[in-house]
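In this view, the complex is presented without one of its protein chains, the others remaining in place.
This part shows chain A:
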Amino acid sequence: MSDSYSDKNVQDEVSELETKSVTAARLFDIRRIIGGLFVVYGVIVTIAGLVASDDEIDKAQGVNINLWTGLGMLVLGLFFLAWLKLRPTAPPPPSAEGAGPE
């Protein structure tokens, strides 16, 4: 089987696709989703902890596990939202790096 395939072909093809790629410009920032979901979960589970019955606390070895887990998730969610606020998504470079001289 003759094999004339060299790395040049793949590199050229991928480099060309990189110049047309729109992911960097159009993909949303996942920090927003993680932050949002964990704030919602945190609030729900914290409330479940605040209204926990004695049975539920006994089941969890005397720990109000809903309260603690809920607060932990809330903190994580707020951390991601704060991170997003302090370091917003960098705008994609006008001419993609990959399209440079190669």
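To be clear about the criterion, a contact is a pair of C-beta atoms (placed from the backbone, for glycine too) under 8 Å apart; a residue touches a chain by one contact, two chains touch by 3 or more; residues count from 1.
Note that contacts and distances are computed from a predicted model.
A.B. asks: Just by its UniProt name, which of "Transketolase", "Response regulator", "Acyl-CoA dehydrogenase" or "Sodium:solute symporter family protein" is the chain not shown in this complex?
C.D. replies: Cross-referencing UniProt, the chain left out corresponds to "Sodium:solute symporter family protein".
A.B. asks: In the full complex, which residues of chain A touch the absent chain?
C.D. replies: Those residues of chain A that touch the unshown chain are 1, 3, 5-7, 10-11, 14-15, 17-18, 20-28, 30, 33-34, 37-38, 40-41, 44-45, 48-49, 52, 56-57, 59-63, 65-66, 68-70, 72-73, 76, 92, 97-98, 100, 102.
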